[in-house]
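Missing here is one protein chain; the remaining ones are kept as they sit in the complex.
Naming follows writing order (A, B and C), and every chain is counted from residue 1.
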Amino acid sequence: MKETESSLLLADYAASQGFKVTMGVAQISTAFIAEYGSGRPIIGIMGEFDALPGLSQKAIASKEELKPGAAGHGCGHNLFGAGSLGAAVAIKELIEAGKLKGTIRFYGTPAEEDVGGKIYMARAGLFNDLDVCLDWHPGYETAASMQSSQAIVSYLFEFTGKSAHAASDPWNGKSALDAAELFSTGINFLREHVKPSVRMHYVYKEAGNVPNVIPDRASVWLWIRDSKRTGVAVVEERVMDIAKGAALMAGVKQEVKLLSGDYELLVNEAGAKLLHSNLQLLDTISYTPAEIEFGQKIMKEAGLEYIGFKAAPKPLEPTRPDPDGGSSDVADVSWVTPEISLFVATTPYRAPWHSWVVVACGGMSIGHKGMLYAAKGLALTMVDLFENEKLRQEIRKEFETRKGKEVWKALLPEGPPPQ
Amino acid sequence: MKETESSLLLADYAASQGFKVTMGVAQISTAFIAEYGSGRPIIGIMGEFDALPGLSQKAIASKEELKPGAAGHGCGHNLFGAGSLGAAVAIKELIEAGKLKGTIRFYGTPAEEDVGGKIYMARAGLFNDLDVCLDWHPGYETAASMQSSQAIVSYLFEFTGKSAHAASDPWNGKSALDAAELFSTGINFLREHVKPSVRMHYVYKEAGNVPNVIPDRASVWLWIRDSKRTGVAVVEERVMDIAKGAALMAGVKQEVKLLSGDYELLVNEAGAKLLHSNLQLLDTISYTPAEIEFGQKIMKEAGLEYIGFKAAPKPLEPTRPDPDGGSSDVADVSWVTPEISLFVATTPYRAPWHSWVVVACGGMSIGHKGMLYAAKGLALTMVDLFENEKLRQEIRKEFETRKGKEVWKALLPEGPPPQ
Amino acid sequence: MKETESSLLLADYAASQGFKVTMGVAQISTAFIAEYGSGRPIIGIMGEFDALPGLSQKAIASKEELKPGAAGHGCGHNLFGAGSLGAAVAIKELIEAGKLKGTIRFYGTPAEEDVGGKIYMARAGLFNDLDVCLDWHPGYETAASMQSSQAIVSYLFEFTGKSAHAASDPWNGKSALDAAELFSTGINFLREHVKPSVRMHYVYKEAGNVPNVIPDRASVWLWIRDSKRTGVAVVEERVMDIAKGAALMAGVKQEVKLLSGDYELLVNEAGAKLLHSNLQLLDTISYTPAEIEFGQKIMKEAGLEYIGFKAAPKPLEPTRPDPDGGSSDVADVSWVTPEISLFVATTPYRAPWHSWVVVACGGMSIGHKGMLYAAKGLALTMVDLFENEKLRQEIRKEFETRKGKEVWKALLPEGPPPQ
Partner (left out) sequence: MKETESSLLLADYAASQGFKVTMGVAQISTAFIAEYGSGRPIIGIMGEFDALPGLSQKAIASKEELKPGAAGHGCGHNLFGAGSLGAAVAIKELIEAGKLKGTIRFYGTPAEEDVGGKIYMARAGLFNDLDVCLDWHPGYETAASMQSSQAIVSYLFEFTGKSAHAASDPWNGKSALDAAELFSTGINFLREHVKPSVRMHYVYKEAGNVPNVIPDRASVWLWIRDSKRTGVAVVEERVMDIAKGAALMAGVKQEVKLLSGDYELLVNEAGAKLLHSNLQLLDTISYTPAEIEFGQKIMKEAGLEYIGFKAAPKPLEPTRPDPDGGSSDVADVSWVTPEISLFVATTPYRAPWHSWVVVACGGMSIGHKGMLYAAKGLALTMVDLFENEKLRQEIRKEFETRKGKEVWKALLPEGPPPQ
């Protein structure tokens, strides 16, 4: 939630290009909308720009911080934001030139890695009037995505007991830490009794100060995931009982705070096919000997095998019954409007995600080539979407079918995100 | 609860001596009362005769079963019963001879080690009209006891879940075994938060059949002890919550069954002093060279140091604030009528209790000498109690003071003991 | 391991048909081989006949024990044995008539549900000279199987500590039960760190006698499964460390006993296709109104929906990357010789396996029809195998490819199975 500069940079650029910019939407100061044109269709495109803590890294092939202790774009969101905006600007020029009719809308969506800015924006209804929305994400390969993502929910379990001197009268204390530990033990016993697609993982936020004192406060931060929101909900019920049980065991009180949660992503095959067909029109990214050397070196530094680059768009893959482990707030947008997602290689194949390697590649030509490729692919696809109403209808119909009767409800606490 | 023969042997002997015998009191077939004389005072004396499973042992100085797999008197109750009855018969003779006035009543009290026969007899009101009650217990030293015993309660915690195939759909199962394990984990976390005098110990009665099947049944047998009943009650409350918490965690049902429980023993100092003064009138037990050799050999066989015999009565010791670890259903009698307890050495000093060593010594002259000593000491004390009303009043007054306003309530399930 | 009668019945029948019978092979008294003919090819066919404990059931549509407390054929192995032998006898007649050349060999394979009789027989080399082996298994649908089964291993973890009186000196005890509980806690924490295809499940075999005594013995019976033997081996390593860690934590000794283990089944697609094509030649099983009523009633009694019968052979299904949860010692045979497996419906669709429902259906016409169908399907397939060398070569080649360089090693303790 500290991406103020990145946010302003993008918004200013959009404004300079003639977009109408609205800052601070959805009660988030760094969230903004930049719109151009008028009337239907309204095509949206999203750009992230948040970084990951402690991943500051120079754009070189060995690990070295740019600014010690600072954050870095370990998930490649610097490219994401700029690439998407680039595509939006291309469309704007066509509208301006009278070659396309309708509205292009760029979403500056902050805090994907943190509170999930898009969920707040979706809850605020900001995607409701879109015909289609697009996004792209840097990766180690290139594909029009046919894959869903895991539904997830993030809770904070807080236990409140009673302090006592741990040596002189521990029997007068009620240990909140005991409750937290019993809670996590219960979670681990539950693992046998959840579907194999479920993931639960936790850390302790508070776990005592000094051994001398029976801790009267402890808290556990837990994420629950499954292939679908409905699967997560089943586990949630059990987890709530485990928290109550743990509190009962330790004789303490407990409170649960919903922090945020994503649904599973609703794939849109019609949209993915359209995107895929447009990727075929682009030249595959090629790398210079220097870039290849950079890739070899950086993978070696990371202790990994260098397998080369995989920048050519992969064939469309059937949607897997269970998505790979990972969640995204793009998923929540996909419940409000049809979503088309692109992945573009911005690193060597199998580069370790959320690491300094991704930061380094994103800061030099390897990443930049990916960004330009993404911008082109998205722009071409948007042109089709603006021009072809039948395509839009097909996409919408699939969206409605997949959504079915389930009602999306933002998994968020009330009010704006915590600062 | 299988001491039918021992029970009949003692009852028959009492009847043959002219006692009026009532078998099967308190809904226990092996519990009986043998009474002689009439009117007040009524002095009671208790005799146990139950054995411990798997302790069959010949009366020799090395470990050898008398009857393989059978029970043995590892707590010396064979001596206890016969010794007490001997004392009762001595009093009967004095009443018969017109030298004492009143009633002598022998209690054949079964199942001390098991369900606690005396608690059932006390609940049935069988001790209510006594002036004083006496008992003795074999030990490795001799003393008029000034010590209390731990209050205890025994519960069975039963968990009922839902079976499922552990490989194909464990997510459809609710594991009762998980609940049992979480329960015991909760108990172990509780240990930090109970007074140092508390003891909790458990075993699993049911813990699954085959790994293939998520267990739908599991149970934990738990004993809770503390220096006083009130202390046990504090812990009980926490333990009940832990059971509920564990069931909640595992998504199963739970039930708690009270099996039995003893209060702490109410010491009677006036009574102990009287007993102690009478022990001074007896010759201290002396051992023959053969007995000493037997003692040396048996302690060596048991892997222990032979320190000799300590048969001389110990000085009266002040009551310790917390009794040593151990409980007895004599304690429940002590809440209904003043109780005087004698310990007499029937083994070498520091012999391991509840072991074959105690069985072996109890079956030969070392044990028999102790039994006779006990019979004499108790008989002398009873003579005083019959003759001296002031003494009885003093004992009664102390009893009332120590009991205070607390109301004794048998810690038993309804109905007769389980067969 | 108590299937003596079933074993003799089958062996006697085989002998009466002219088979050469060898009883008590592989050090198992109920395991036998019945052979007819001479020379190559040698085609094997397996028959199980063991039952499941506590599943005695009459052949009626509501739950009623045939012989209270006795075992029942809850996995349908009564049909399995007789059906396979029927097919073998059919082949024998063709050899006898000179219409086929070679050897037919029936394997009486006991104890699939228990120690895994086929693993012992495979270790003894009894399948080594086969060209192909066949088996069938009752089910709730009919299919030439293309599916693997889970690899599994069964261990007993034994902990040995030191007893002490749980109230008077628990600090002198080393609790084997603590170790067992800490072991299982470790297993539950490990669940997060194994592949989703892994299954681990356990029960306690020994978990203390009386609360009074710190348990000096405790044991946990654990099964580990994964899609492949190599996956199980990865988990085994971790589990062994957990056992060592638990023993270290509780200050006790531990020992691990391998009880038995299966590999994953090596599918043979060429064999499955052959079998499948032969099933097309058979009339699909049809059910009488009475049988349908029986099916409806028995499913209702079992609290399940009646969906009908699915006796028509299913289309060949591609092998799933991870098999369903379940293991079989047929799998071990499939590592020694190419294996072809048939499932035939002997119950209504979705009947609960390992239950009285399966026992009841297996005892009446529904089951018998399935058995005859299986016998025919297997016999037809064997005729092809005897006649068509090219087919045998193709099957063998696929077998060699799938096995690769991995060496099968019976997962068994040394010596004969425990009685």
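Keep this in mind: a residue touches a chain if its C-beta (ideal position, glycine included) is under 8 Å from a C-beta of that chain, and two chains touch if they have at least 3 such contacts.
Here the structure is a predicted model, which means the values were calculated and not measured.
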| item | value |
| --- | --- |
| Options C:Ala31, C:Ala250, C:Ala272 or C:Leu412, residue touching the unrepresented chain | C:Ala250 |
| Which of C:Asp131, C:Asp178 or C:Asp332 contacts the chain that the document leaves out | C:Asp178 |
| Option touching the unshown chain, where A:Lys20, A:Arg40, A:Lys99 or A:His165 are the choices | A:His165 |
| Hidden partner interface residues of subunit C, rising order | 166, 170-171, 173-175, 178, 181-182, 185-186, 189-190, 192-195, 214, 238, 241-242, 244-251 |
| Chain not shown, touching residues in subunit B | 185, 188-189, 191-192, 196-197, 200-201 |
| For subunit A, the residues touching the chain missing from this view | 150, 152, 154, 165-170, 177, 181, 184-185, 199, 201-204, 207-212, 214-215, 221-223, 225, 324-327, 353-354 |
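FYI, only the chains that are shown with their structure count from here on.
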| item | value |
| --- | --- |
| Angle of rotation relating subunit A to subunit C [CA atoms, steps of 5 degrees] | 180 |
| Chain closest to the middle, measuring from C-alpha centroids that were averaged per chain | C |
| Reference subunit A; chain at largest CA-centroid distance | B |
| Interface residue identity across copies subunit B, subunit C - same or different by half | same |
| Euclidean distance of C-alpha centroids - subunit A vs subunit C, Å | 46 |
| Multi-chain contact residues (two or more partners), subunit A | 185, 189, 192 |
